[in-house]
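Complex shown without one protein chain; remaining protein chains in place.
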Amino acid sequence: MEIQVLFFGVLAEVTQTAFKHYKGVTSFADLKMRIGDDFPEIAHYNFRIAVNNELINEDPVLKNGDEIAYMPPFAGG
Amino acid sequence: MEIQVLFFGVLAEVTQTAFKHYKGVTSFADLKMRIGDDFPEIAHYNFRIAVNNELINEDPVLKNGDEIAYMPPFAGG
Amino acid sequence: MSQKTLINGPITQEMISSCLAALAGNTDSGGHSVFIGQVRADVKGAKRVKAIEYSAYENMVEAEAGKIKGLILSEYNDVQSMDILHSRGVVMAGEASLFVLVSAGHRRHAIDACSKAIEMIKASLPVWKKEIFEDSSTGWKENSLA
Partner (left out) sequence: MSQKTLINGPITQEMISSCLAALAGNTDSGGHSVFIGQVRADVKGAKRVKAIEYSAYENMVEAEAGKIKGLILSEYNDVQSMDILHSRGVVMAGEASLFVLVSAGHRRHAIDACSKAIEMIKASLPVWKKEIFEDSSTGWKENSLA
């Protein structure tokens, strides 16, 4: 399946990209591994992950076209 | 001594005056008695008394020129 | 701080905008907490409130407003400035009769100080209100204790 991955805040800075499109993703675990390989530096940061605008607490079952966001701690308001 | 007495809110309505000037006042007790005689209807209302803009908790010692306010419960804000 | 608290008639959009505009560009402030009190067309039995006529003990209002500002500024040392405007005279339903603005370095201080100031205003400003109903009858209204 195809998954769009977005990076925000400091993560967009360290990955030097705001988003990356992944094809042939087989699972969330597979996706996380590929992201970790592409952007090993993000392991040094705190972040939470949202799937289609919803924060996740456990590994989700992905479906084709899902949008995944890697988000550092919020700083709005 | 001369004392200016002000009536506010519903008290100004029932006394039909916003203020009354009292001459020859000998004490606070004397003043309160004279006010009670002039405006017996105020006895039916809740009010607090201020002397020169300060609420009083006990009978004050008056001095010439003091300003006394008869005030119903506040309703500002 | 030397502005008068009592305003004749309603507190207008222009007055509010002008108070807010005075804060822009202040690079020390992190937040402004604002409260605007407005006259409601309450229904009492078969009558609807058309307006409120506020009366006030002017000298004491200004003295008490000064005390409130002093207490807030000493309790919240992060608070930088504070405005209180209160109407006197007739304010129609839908018009504003109270404006409180607290600016502080940090947001939570502005919010807490504004909230506290409003309670102090209700408790200590010598102001009275007479509701004027649509049939032109009137009734004095007291603040509830809640």
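Letters are used for the chains, namely A, B and C, taken in the order the chains are written, and counting of residues starts over at 1 for each.
FYI, a residue touches a chain if its C-beta (ideal position, glycine included) is under 8 Å from a C-beta of that chain, and two chains touch if they have at least 3 such contacts.
What you see is a predicted model, and the numbers here were worked out from it, not measured in a lab.
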| item | value |
| --- | --- |
| Chains in view touching the one left out | A, C |
| Residue in contact with the excluded chain [from C:53, C:95 or C:142] | C:95 |
| Residue of C:5, C:33, C:55 or C:124 touching the missing chain in the full complex | C:33 |
| Interface with the undisplayed chain - residues on chain C | 13, 16-17, 20-21, 23-41, 93-96, 105, 107-108, 110-111, 114-115, 118, 146 |
| Those residues of chain A which, in the complete complex, touch the missing chain | 6, 8-10, 12-13, 50, 53, 69, 71-77 |
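Here, only the chains that are shown with their structure count from here on.
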| item | value |
| --- | --- |
| Rounded Å distance between chain A and chain B, as computed from the means of their C-alpha atoms | 73 |
| Chain centre separation in whole Å, for chain C relative to chain B (CA means) | 26 |
